[in-house]
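As you look at this complex, bear in mind that one protein chain is not there, while each of the others sits in place.
For reference, chains read A, B and C in written order, and residue numbers begin at 1 within each chain.
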Amino acid sequence: MHSVAIVFHSVTGTTRSLAQSIATGVRAEQIEALELEIFGADIQHGRYENTRLLDQIERADAVIFGSPTFMGSVTAQFKSFADASSERWTELRWADKFAAGFTIGSNYSGDQLSTIQYLGVLAAQHGMLWAGLDIAGGYDESGRNRLGAQSGLIACTTDAVVHPVDLQTAQYLGARVARLVKKYHSAG
Amino acid sequence: MHSVAIVFHSVTGTTRSLAQSIATGVRAEQIEALELEIFGADIQHGRYENTRLLDQIERADAVIFGSPTFMGSVTAQFKSFADASSERWTELRWADKFAAGFTIGSNYSGDQLSTIQYLGVLAAQHGMLWAGLDIAGGYDESGRNRLGAQSGLIACTTDAVVHPVDLQTAQYLGARVARLVKKYHSAG
Amino acid sequence: MHSVAIVFHSVTGTTRSLAQSIATGVRAEQIEALELEIFGADIQHGRYENTRLLDQIERADAVIFGSPTFMGSVTAQFKSFADASSERWTELRWADKFAAGFTIGSNYSGDQLSTIQYLGVLAAQHGMLWAGLDIAGGYDESGRNRLGAQSGLIACTTDAVVHPVDLQTAQYLGARVARLVKKYHSAG
Partner (left out) sequence: MHSVAIVFHSVTGTTRSLAQSIATGVRAEQIEALELEIFGADIQHGRYENTRLLDQIERADAVIFGSPTFMGSVTAQFKSFADASSERWTELRWADKFAAGFTIGSNYSGDQLSTIQYLGVLAAQHGMLWAGLDIAGGYDESGRNRLGAQSGLIACTTDAVVHPVDLQTAQYLGARVARLVKKYHSAG
């Protein structure tokens, strides 16, 4: 069965909520969704050690990366995970998997794009194929992608609660990546 | 007298409104503000030709660059101006001037940061000193910087009218750059 | 027959050389390559008008965007083309096509990444799927990707001649995108 790994770090729980909605979207397309959370307990002196999680990513057909935007980019915890992926990088063992990204911040336009662009750089290093949001901001009938970013899902919370439209957009992103996996792996 | 040049391209008039508010902020600090608009008529085959405008920038103590965010960055017209500045680049004739940037888009987080980061790259090429917004999003008593960007002023319009708080923030940015000019040129 | 459009602006001819090598790589995979050059003559007052070229892109299965890095990003001429693509953006008529990017500059690390990231933002706005270079810098037996960028092809010229390894890497990028097209469109 095809699968999509959702790898994320959450501080207050809002990123986890987005990850869950993405997983819902993936599953709605009859694709397995793996919710892989990054925990501080796996980080020693700034180094992330969790071979099992890295192996799970390797078996997935697509990976959706997520982190809150904190001081202008992904959290240090997420970056620890990214750094740990360097072993797989030299052999390009994640190449040609689809990839996407999501983030949330406490402002509408508070450097979330910086986070998404970093996730894109990380995916490019691994030779992955980046899928953004194919919803032109302001042109969706359901109002999804309310903040208008397309390189990835940018969400905003002001009170530690995720906006329902952002959750809906997250679900859409999960479904989109799942559909890409189905479309492009049906050839076999 | 010290002066701040505001160099911008405007399509619908909203960027011009922001430029005017920035100028108001500059003048409130008893510093001259030059509003220098980039016009399509000065562009032939993609090349901008207006030596006078480039000379005016050269005489200013600081430069604030502005453009709508269009298809993910500054407009082609603004880029034509930037390309034309290459002659001054090799001799670094704008070095050590303070610089700042502003942009507006029709979404809250629709790649405006990409525009601001480009303006920062342009300023860095010229050896300029980049000043962002020293207002932490969500922490200002007057509510300024409502979208939370700090690398530059990011505004958003949904109906071709600029939000009054964005204009207020623009005024603040102008005043900030003017104060930097006064502070750092009072030594001589 | 499947096709890849290579859309580029060239100033000195080096970007055109890279485009030709990319086309060679595409054709080696038995996929049609369309070399679509952006000319200043099609730009009036900063606006690009060439419906035929935009239509050709629409019929292609993948698009590889290229521009020299000039004053920190794509040239104004390329940006005029990007701005003209906004009509297709609102309807997302290029969505789900594969996309990639290439650039060249006169320094090893002179903001070419800024250009590539802009091309990625443009592709994301169109809902395209971004493919970088799946060659870890320094780990290729043939020495390709000598500068080590992976988000796109970054080349460098010091004397208006393109380095043979950069041309070889360009050919590889064209072949890679062609293979992605073949792999992912064989399902139908």
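Rule of thumb we're sticking to: contacts are C-beta pairs under 8 Å (C-beta built on N, C-alpha and C of every residue); 3 or more make two chains touch, one makes a residue touch a chain.
Not measured: the values here are computed from a predicted model.
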item	value
Option touching the unshown chain, where C:Q30, C:T90 or C:N107 are the choices	C:N107
Residues of chain C (touch criterion as defined above) contacting the omitted chain	105-114, 137-138, 146-151, 154, 156, 158
Positions on chain A contacted by the hidden chain, ascending	40-41, 43, 45-48, 70-77, 79-80, 82-83, 85-86, 89, 111, 114, 117-118, 121-122, 124-125
Contacts of chain B with the absent chain, listed as residue ranges	89-90, 92, 95-96, 98, 117, 120-121, 123-125, 127, 129-136, 139, 150-152, 180, 183-184, 186-187
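One rule holds in what follows: only the chains that are shown with their structure count from here on.
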item	value
Chain contact graph, described as a line, ring, star, complete graph or other shape	complete
Highest C-beta pair count, chain pair	B-C
Fraction-based call for chain B against chain A, same above half, different below	same
Equivalent-chain rotation between chain C and chain B, CA atoms, steps of 5 degrees	180
Centroid distance [mean C-alpha coordinates] between chain C and chain B, Å	30
Approximate Å spacing (C-alpha centroids) for the pair chain A, chain B	33
Residues of chain C touching at least two other chains	89, 117, 121, 124-125
